[in-house]
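The block that comes next holds chain A.
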Amino acid sequence: MRSYNRRWIAAAAASIAVVMLAASCGGSSSGGGSSSSSDGPAVAADISVPLPAPLAVIDPTVDTAAGGTVYGVLFRSLVFNGLDGPVPALAKSWAISPDGLTWTYTLDTSLKFQDGSAFDSADVLFTFQKMLTAGNPHLGTLSIVASIEAPTPDTFVFHLKTPNAAFIILSGGKSIVPSDYYQSVGADGFSKSPIGAGPYKFDSAVAGGGVKVTAWADYPIKQPFKSIDFVPVPSPQAQIAGLQTGTLDVVANVAASQVETLKSDSKLKITETEGNNVAFIAFNTGQAPMSSLDFREGVDLAFDRDAMVKTLLSGHGVAAGGLITQPTIGYPDLDAPKYDATAAKAAIKKSGYDGSAINLTYPTSVLLNADLTAQAVASYLNDVGVKVTLIPLDYTTFLQQWAAKTIQGMYIMGYNNGIDADTIISSLYAGGSRVLFTDDAVTTAVALTRTTSGDVRVKALKALEELVMETKHYYAPLMMPNVIYASTAGLPFTPNAFSPMYAAPK
Partner candidate 1 sequence: MSPSMTALRRPTQSAPEIAAPKNSDGSLLRVENLRVEFRTPAGPVPAVDGVTFDLAPGEILGIVGESGSGKSVALSSIVGLTRGEASGISGSAHFGGLDLITASEKELRKVRGRDIGMVFQNPMTSLNPVRTIGTQLAEAISLHYKGLSRSELKDRVIAALRQVGVPAAEKRLGQYAHEFSGGMQQRAMIAMALVNSPRLVIADEPTTALDVTIQAQVLDLLVQARDELGASIIIVTHDLGVLAEIADRIVVMYAGRMVESGSVYDIFDRPRHPYTERLQACLPSLETPRKRLLTVAGQAPVLGARPSGCAFHPRCFLASDICFTEDPASTTVGDGHVASCHHSDLMAAHVKEDL
Partner candidate 2 sequence: MTRYVAIRLAQAALTIYLILTLTFVLARMAGDPTALLLPAETNSEDAAIYRKALGLDKPMFEQYIDYLKGAVHLDFGRSLRGGGPALDFITERLPATLKLAGISLVVSIILALGLGLIIELTNSERLRTFILSGALLREAIPAFVFALMLILLFGVKLQWLPFIGMNGFSSYVMPVATLSSATLALYLRVLRSNFSDERSKEYMRTALAKGESRSYAIIREAFPNVLLPFITVVALNLGFLIVGSVLVETVFSWPGVAYAMVQAVTQRDFPVIQAGVIMIATVFVIVNILADIVSSKLDPRIELS
């Protein structure tokens, strides 16, 4: 039962984190027109895609979980968070007040919902009012919102408590629901027959928490698939088996160890992209010896990260130089620390570490290949004279200790970057509920990333990452596993970590 849970969480967490496939058949520029068909699909197909967990409801205003993939297909948001940053979607444009506290979106009211009803700011207001209700899980990402208003049908305004450049990602990514329809059918009615403005329309529920969607003819970009069946298939093994028999067409998060076998099957295509998950070590800097910069630096230098990628990820990944991953907006591209056992030993010696064993906690799931990774870490640390006691915890227990900041010593964790670097920043740098250090320099650097934009922000992000990693060694980043997709050969898609399986604006 327990090991089963772990498998499930691993599959679920990984799958939710990485939206599965993209049909980046080139779109036109924002706002519409027909797509160039040259790199589009030759034949519109019906495909089946596994969901790692059944959908309890189909309602993006109350659910932040399993629906991620499905919501991206059924609904549209104010902006589309693409690979190269946000592009207009329901909003034509946006403006930020000089103090960064007022965000004004100009809406494209020529757009319609799938039932033909018109779209305007009342729909946006309704959606965000729901999300800002006490108890709504969206509150977590919208916590900096002070108030909202819809002054005209085509304008919508957020007033913030503090400025944050990443707010475009946080607010712009929320699926908008049609206010009139939602209110007329109620929450349960909406969930049974949802209507959005996304590229695919709700067709029917699939037994056991799946959903079938069909391409919406009025979506501005032609879609590569006629229909998509989202079928709940929780077992990763069954997902692969389904792919091999042609029952399923796309499987995300294929285990690295399976890649070679699947590659030999000519009916399948394997695609690999950089992932947005990072494995790292964190220090409880309130305790000795982790409070010592020398000690942390020593630990940081103790790992042969390339060798770890080779053995632990079968080569399907990269050595990490920071916590922000390649596909994430604001990726600073830091080099991984050089493996230097001699320097590591010297630094640790300098720190005055007395050789007593230090707790090394890790979650047995979510962190990829958890037990082996933890053992490898312990072994490298042992080589440089650091003794650790491994403490494996089941993910939920870990999560609670983590949130309560009660983890002693050090911990290893695998964490998913969101779309924007701010996910990592707010949870691991900015003094939030999981941060085990206090550092004014970091606070200042974080603030800079939130009050700047464009190239300046990218620079600020790089500076922040360098400060946290290379100067202060608050974390020792380890590896970033690739995301591996397997799909039926000949499907028109090029997956990446962010584009869902519809033709997206660029």
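Inclusion criterion for the candidates: all candidates are chains of the complex that A comes from, given by their letters.
What we mean here is this: contacts are C-beta pairs under 8 Å (C-beta built on N, C-alpha and C of every residue); 3 or more make two chains touch, one makes a residue touch a chain; residues count from 1.
Remember, it's a predicted structure, so these values are computed and weren't measured experimentally.
Evaluated over the candidates 1 or 2, chain A touches in this complex the candidate numbered 2. Listed in rising order, the residues of chain A touching candidate 2 in the complex are 1, 4-5, 8-9, 12, 53-57, 59, 62-65, 133-137, 139-141, 143, 187-188, 191, 206-210, 231-235, 237-238, 241-242, 244-245, 247-248, 395-397, 399-400, 402-403, 415, 422-423, 426-427, 432-434.
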